[in-house]
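Of the protein chains in this complex, all but one are displayed in their positions.
Residue numbering begins at 1 within each chain, and the chains themselves are lettered A, B, C, D and E in the order written.
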Amino acid sequence: MIADLPILSWALHITIGMVALAILLNVYRLLKGPDAPDRVLALDTLYINAIALIILLGIALDTRLYMESALLIAVMGFVGTVALAKYLKRGSVIE
Amino acid sequence: MQPIYEYVIAALLLTGGLFTLVGAIGLVRLPDFFTRLHAPTKATTLGVGAIMLGSVAYFSASGPGVHVAEILITVFLFLTAPVSANILAKAAMHLGVDRTPQTRGNPWDQ
Amino acid sequence: MTLSLVVLLPFLGAIAAPLFAQAGRTAIAIASSVPAVVALMALFPYWERLSEGGVLVQTYDWMPSIGLSLSFRLDGLSLLFALLILVIGLLIILYARYYLKPHENVGKFYALLLCFKGAMLGIVLSSNLLLMLVFWELTSLVSFLLISFWNHKKDARRGARMALAVTGGGGLALLAGILLIGRIVGSYELDDVLAAADLIKAHALYPFALTLVLLGAFTKSAQFPFHFWLPHAMQAPTPVSAYLHSATMVKAGIFLMARLYPALAGTEQWFYMVSFTGMATLLIGAYVALFKHDLKGLLAHSTVSHLGLITLLFGMGTRLAAVAALFHVINHATFKASLFMAAGIIDHETGTRDMRRINGLWRFMPHTATLAMVAASSMAGVPLLNGFLSKEMFFAESLALNLPGFWAYVPPLVATLAGIFAVAYSARFIHDVFFNGKPVDLPIYPPHEPPRYMKIPVEILVFACIMVGMFPAISIGPLLYAAASATLAGDVPDYQLAVMHGFNLPLLMSFLAFFGGLLMYSQRQRFFDFHARFKEIDEKAVFEKVAMRMEDLANAFTSKLESGSLQRYAMLFVLSAIAVAWGPIEELGWFIGANGLSPIDTPTLIGAAVLILCAIGTAAIHRSRFDALILLSVVGLMVALAFARFSAPDLAMTQLSVEVVTIVLLMMALYYMPSWTPIEESWPRRLRDIAIALVAGVGMTLITLAMLTQPFESISGYFLEHSKSGGGGTNVVNVILVDFRGFDTLGEITVLAIAALGIYTLLKNIQLTPPPGDGHGHAWTRDAYPVMLRQIARPMLPLALMISLYIFLRGHNMPGGGFIAGLITSVALVLQYIASGIQWTQARIPIRYHNVIGLGLLFAAVAGAGSYAFGYPFLTSTFGYITWPVVGKFEVASALVFDLGVYLTVIGATLLALVSLGNLSPHSATSQLKGGL
Amino acid sequence: MLARLGFPQPFLSLILFLVWQLLSDGVSGGSVVMGLILAWLLPRLTSSFWPERPAIVKGWLLPMYLLRVVWDIITASVVVARLVLSTRQPQPVFISYPLSLEHPLAITMLASTISLTPGTVSADVSDDNRMLLIHALDAEDEQEVIDTIRKRYEQPLEEIFQ
Amino acid sequence: MNHWLTAPILIPLLGGIIQIFIGYAPISLRRTLALATTVLLLVSTVALLALASDGSYRVYTFGNWAPPFGIVLVLDRLAALMLLMTAILAFFCHLFAIHKTDESSRQFHALFLFQLLGLNIAFLTGDLFNLFVAFEVLLIASYGLLMQGNGTKRTIPSLHYVVLNLAGSALFLISVGMLYSVTGTLNMADLAVKVPQVSAEDLPLVKAGGLMLLVVFGLKAAILPLCFWLPKAYGSATAPVAALFAVMTKVGFYAIVRVFTLVFGADAGPLANLGLDWLFPVALATLAMGVVGAIGARNLRTLITWQVIISIGTLLAAVGLGTEQGTSAALFYLLNTTWIVAGLFLVVDLIAGQRGAAADKIVTAPPMHNRTLLSVLFMLGAVAAAGLPPLSGFFAKLLILQATTPGPQMAWLWSVLIIGSFFTLVAYSRAGSIVFWRTVEGHVAQSERLTLPVTVAAGGLVAMAVVIVLLAGPISAYVDATAQQLFNSAEYLTTLHTPVVVGGL
Partner (left out) sequence: MELAYALTIGALTASGVYLLLRARTFPVIVGLTLLSYGVNLFLFSTGRLATGGQPILGSTDSYSDPLPQALVLTAIVIGFAMTAFVVVLALRKQADHHDDHVDGRESSARLIREDDEEEYDR
């Protein structure tokens, strides 16, 4: 499907590359810190980029079967970030 | 699929990818946590949004029927990004992370 | 029938006897005599047949598979021993009636005594070696209990333990020996074994079998070097000493040698092992006996010595010697039992057994004295008493034994020397107790004669000594003959039992022994002084010390290995896994299978790099726990992406949701824990662990690589084929989960449920005080529920519910399903808890999560069992399609009910765990959200 | 009226209905029916979580507002992008913004808008919901920022709520 | 399709579910229902034994999917034996538990029943991955049970137990994965078919997988060097739990016997008798280790826990002979040791309850209130455990000793086993005589009086030593047949041809 759309597939792969690169940069920040909030922020961004990656994967494979995965990443990423952030300033996540 | 679609989709994807990348670069380059906070909340969110639109367009154009589930994800992201930013900022202020010397004004910690 | 009855009766009596305990000692004594009396009457009719060398065998199957049968055998030999056991047993019962004090546990005593009698009869009547062994060990156990009858006494307990260790241990050796014999012969039936004598002696295993069997016999019959337990067994009440440790149990070893005489005897090994052991025992026992100041000590060592004598006779291997041995068994039983009883009486009447204090009892108890003196004379081998006769035969045999050269003189010399000692200690027994001046401050003074009936057993035995001594042929002749013919498998040598055989060497030896003994006793002080130079070793103390030492060593060794260090245990586990897998992995080497490697695309490569980086990173920075946690979530996310990348949408979703819940859980735990891990291990130690980890990692890498590049066939084609047609779903993974392998899923949700219940139990009444602030000295903020979060959390709930319903419904055909749906719902609720607190949320969803779990499991189970109603096996699913106006065509599948069970269980379990964890927080009570918002 | 039909929160019900259509990738008979059922059911199930109705009075103004926000988001991202890629050091500033909105939902919407739009992130809301702390990525003049926010976002929101 | 096969699974499952619901109901009700469930289970297992004793295989195809595609239960002699043994054990433990232990938590009975559920699945399943699931069920339940009762002394041993078993589960999955990655199947019978056909280059994978599986089962069975977690874990558990756990190590034993006779048995081609050469020496070492531990024990509990390890060493040594007789002997010994060790755990608890501060330490203490009864029970148990006549232990040992054929193996087994028995005998006599006889004046403040249920429970289990002796003939006949069935694995493969139900009723 994608194969016979040269421009699109070219654009697609560029985009995938950019997102992948973005992920690498996030990981750099995540490892570097310096503070916990930076790491959490990087993680949150990582989640969002992962969504992008999944969507792109769906296009590349020409399937919508990963749409829910993307949705789930969005939900879980948010909850995860909230929990981590709350831990940072409140300690007890659920109380 | 008409070429026009193809170009639109390609453009959407590339824009999205670009903004995503910019967000990540911002995350790396900006001087302190609070400035870094801006990059993902805006650029990344938008970037992903654009990619979503690209996906919507692609699937609606390529196959029969419209496919719009991505919209939901995008909306969700736009709703949650500010909250994440807010709660992260609160955490950062609470922990009193360093700010660039240029910063004016003071954070709270309540 | 009869024989098994004879053996069984005492045991029945043992059960019955205690019931009479209340009725007094006389009643119980009478009750206890019943089995013996009945047994005697039962055996009497067979006397005719046996006296002509007949044999009576009665067999019933028990465990044919191991060649163990309830088969009993009555022949001359077993009759001889059976009579000893029964008759002396009766006398002992009578004697004990007066010996025991009313307040003592008479019931237990008689019960044990009867148990022993039964076991002993079992040994002598068994015709199956394994059966015999059963009774053999039983006697050891019972004697353990009888020796320690006065278990409040330390020495009694120790003596008992030592006896059990030695005899019980010997029994185990005997077991091995018997098994070997059984292996050689192919049967444990005595007839077969005796018939296979030549086969046995020729067999390669014969030396082992013989040694092991003799170990059993020697330990039981207190042969050197195992003799030491017997004197310490004297802590038992005197009736026990008289019965077990002189008349019967210690003769079991002798009996065994007699029983297996045709099968094992007559070889070099037999001769040397048995005769030399016997000789050593004979001498040592006799020597030590002389220096014992304790009455029973003297008797015990004399018993050892006499057992040695009998063993020596069996060892000599001549048929006459065997006859002499059997004859001495009888004689020793009679005079020694009576002596023990006499000693018991003295002890009973004077309150002590110390011959240095007991003197001149003749004046106080002439009657008892007479009896004791006669018995002692028999022990010394004074003519006209039974001891003399067998001793004469012994001397004769010692001469008849023609060994090469100088060795020819050894046996007669040893025999005479032992004889001298025997006379000496017998003389001491008589003189030192009944004469030799006045008693020295006896606990009970003045002593006098015991109750009339207490003397009767002694009288009977002494009478027997005299009868046999004067009229051996008529009194004991037939029985001895029967026994001998049974022992010697028929060919009995001709011998005559006469009071005198004229003047010959044996007689001379007797004279030497007699006067030598008296001389030695008269010069005793010299010998005592000489003996005093060697300090006596108390074997009991040694045994105890050894036991203690062993215990300490074992304990030290154990606690070295079982160090309670999880790190050690875990390492051992990992190393074991590596150890077993390493060989194959080496075979594998750097193996790339037939499919070869496929090219990799950049994003995947980056993903893999990120994953590896963060995995190693997590380990590298694990000491900063929160950071490790964040890296861990990256790893989790990347794993999810990997699942998506390699065509597993369901896995991707599951991984995502599980991972976030796990992270939340870990953070909730981290709240109560140090946020930093201290460095505890030394560098070498850490390097070692790193090395182990690397080896494990490399191993897994190689295995995975080889596996991934190899082509393979799996059963999965079937699932793809039948998923739609048979399972009614196009999401094959989900159909496998709820249908093809629904049973796995049932187990899986059960695990989830149990985990939640376990967690709930674990967190009941547990006290945890969280730190006031984080590791960096920031106090926690008061602001628990930020307004923006609260605002966004609200719409999330209905939204998430909708999404989970969507995921749930389409699960059967598209990625999704009950489990993922359940986790989405849970996470949505978790968000409410995070944003608004437990109290606020719980007030709005008043649900007991236990019930949700239960309901979930119930749904799943019921959905599975539903198919019973239609005659199909558990978990058989069904589905159909319905078409409605507007809505259109849609599917209804029974698997959906099952999946609903999964959905509910997941919600219940997840929330039960998280909420009970959250309830620990000290804030959970105080910091609740006021009002709505 | 809608409430009497069993839609205590018509706004939420509407959203849910739309969401269901989005999820089921477009409108079909089934999706409409199911959407209606859920739009009816879910608000009732979760009503206990909404003790009070969001006081939306002029709902029709909302789309306008949203469109404006979306446009601002795009421009905002461009601005940030330029700054990120430029070598110039940004001039960040913390601004305390006095709120005139009162309803928490409204405040949240404002805060969110601010976070998504040019160079600002709302960092915190005071406990008494009177003040908003804003972190501006790169601003010379605080007051200017405050004014823009006030007239561009807060006033429209005030119009929509109460 | 005989639905009876699901009884041992559904009964505890439903019973457990009920317990979850009635967690807050009065304890009397919970006890009644729970015990009723166990009794029902016992009955069903008796029925299954009756079924199985005809020597044929009965297969239950879950979801009506033909093997190897669906999960199957396979009932054969071995499975039935394990089920019945466990049910009897469980009944007595449960009886003991309703005296007091179950008051420690509202979930006790649920956990107890789920524990049985897991055990029964493990014994019945014919599917390797389902065996993993079964293991997880019984493990997670055991974690919960292990932590029953108050006090803090259980926490660390439990933690060790849990962590090690989690690592074990990981290894289990890896092994299953390796086997599947080559054979492409999970059904044990199908594995038995496929393993002999494995190609040369795949062989190492299967071999590694099989051997790792042995390590996993070894951890469960607690063989050297993976046995050190056991003494403290069992030693700190409440009595009925420790007693029930007597069967936990036997699950490892069962798994080894099942998998390594069926899948890696004599017919496994190049992988025939995989791991057997490891098993025998390791088992003997385990046995020796157990004896040393028993000698060094400073309290009765510890003594018994090491007895558990002695048992497993003995069992696997017998199996390690790789002969039919060896396995048959092991199965006979299995019954004896499982029940007796469990009984001893209970008896020791009763003893400890009457010795106040001394508890079960092997030290002097005031006399017990029920000294005679308890000493008799302990003595019976000890005699049976040490393998002395006339109780069951002796006959079991006899069978094992006879199962060897002359050669180095025989020399090793005989000497270790016999010398081992000797030292165990010494250890028990020492412990017993000190605990029961070396008493001091005075009396224990609150000596726990015996109640009927606990006495029956403890006595019942110990009495098994006599029951086995009385039924020695039939039992040995049964285990012989079982071993025969096991070693004729070709017969097992017929389970693959089980037809599915067509048309239902």
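One rule holds for everything that comes next: a contact is a pair of C-beta atoms (placed from the backbone, for glycine too) under 8 Å apart; a residue touches a chain by one contact, two chains touch by 3 or more.
Just so it is clear, the model here is predicted, and its values are computed rather than measured.
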{"item": "Neighbouring displayed chains - absent chain, whole complex", "value": "A, C, E"}
{"item": "Selected residue (touches chain absent from view) among C:Ala16, C:Ala400, C:Met550 or C:Ala570", "value": "C:Ala570"}
{"item": "Among E:Leu5, E:Ile18, E:Val59 or E:Met147, residue touching the chain not depicted", "value": "E:Met147"}
{"item": "Given C:Thr709, C:Asn851, C:Thr878 or C:Asn919, the one touching the chain that is not displayed", "value": "C:Thr709"}
{"item": "Which residue of C:Val580, C:Ala755, C:Leu831 or C:Val897 touches the chain not shown here", "value": "C:Ala755"}
{"item": "Which of E:Leu73, E:Ile174 or E:Ile475 contacts the chain that the document leaves out", "value": "E:Ile174"}
{"item": "Selected residue (touches chain absent from view) among C:Ala202, C:Ala669 or C:Ile882", "value": "C:Ala669"}
{"item": "Touching residues on chain C - with respect to the absent chain", "value": "564-567, 570-571, 574, 597-600, 604-605, 608, 611-612, 615-616, 618-619, 622-623, 625, 628-629, 632, 635-636, 639, 642-643, 645-651, 654-655, 658, 661-662, 665-666, 669-670, 672-674, 677-678, 680-681, 689-690, 692-694, 696-702, 704-705, 707-709, 712, 714-716, 719-720, 723-724, 730-733, 736-737, 740-741, 744-745, 748-749, 751-752, 754-756, 758-759, 762-763, 766-768, 813-815, 819, 909, 913, 917, 920"}
{"item": "Touch residues of chain A, complete complex, unshown partner", "value": "61-63, 65"}
{"item": "Absent-chain interface as seen on chain E, which is shown", "value": "129, 133, 136, 140, 143, 147, 151-153, 155-156, 158-160, 162-163, 166-167, 169-170, 173-174, 176-178, 180-181, 186, 353, 356-357, 359, 445-446, 448"}
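Here is the rule we use: only the chains that are shown with their structure count from here on.
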{"item": "Shared chain contacts [chain D and chain E, defined touch]", "value": "C"}
{"item": "Shared chain contacts [chain B and chain E, defined touch]", "value": "C"}
{"item": "Core chain by centroid distance, with centroids computed from Cα atoms only", "value": "E"}
{"item": "Longest centre-to-centre distance from chain E, chain (CA-based)", "value": "D"}
{"item": "Chain centre separation (chain C, chain D; CA means) in Å", "value": "76"}
{"item": "Centre distance in Å when chain A and chain B are each reduced to the mean of their C-alpha atoms", "value": "10"}
{"item": "Euclidean distance of C-alpha centroids - chain C vs chain E, Å", "value": "16"}
{"item": "Chain C: positions in contact with at least two other chains", "value": "774, 778, 781, 783, 786, 788-789, 792, 803"}
{"item": "Per-residue overlap in chain D, given as positions that touch at least 2 other chains", "value": "19, 23, 25, 111-112, 125, 127"}
{"item": "Contacting chain pairs - touch in the sense defined above", "value": "A-B, A-C, B-C, B-D, C-D, C-E"}
{"item": "Of all residues in chain D, those that touch chain B in their complex", "value": "19, 21-23, 25-26, 73-74, 76-77, 80-81, 83-85, 89-96, 111-116, 119, 121-127, 133, 135, 137, 142"}
{"item": "In the complex, chain B residues that touch chain A", "value": "1, 6-7, 9-11, 13-14, 16-18, 20-21, 23-25, 27-28, 33, 36-37, 39-40, 44-45, 47-48, 51-52, 54-55, 58-59, 62, 67, 69-70, 72-73, 76-77, 80-81, 83-84, 87-88, 90-92, 94-95, 97-98"}
{"item": "Of all residues in chain C, those that touch chain B in their complex", "value": "774, 776, 778, 781-783, 786, 788-789, 792"}
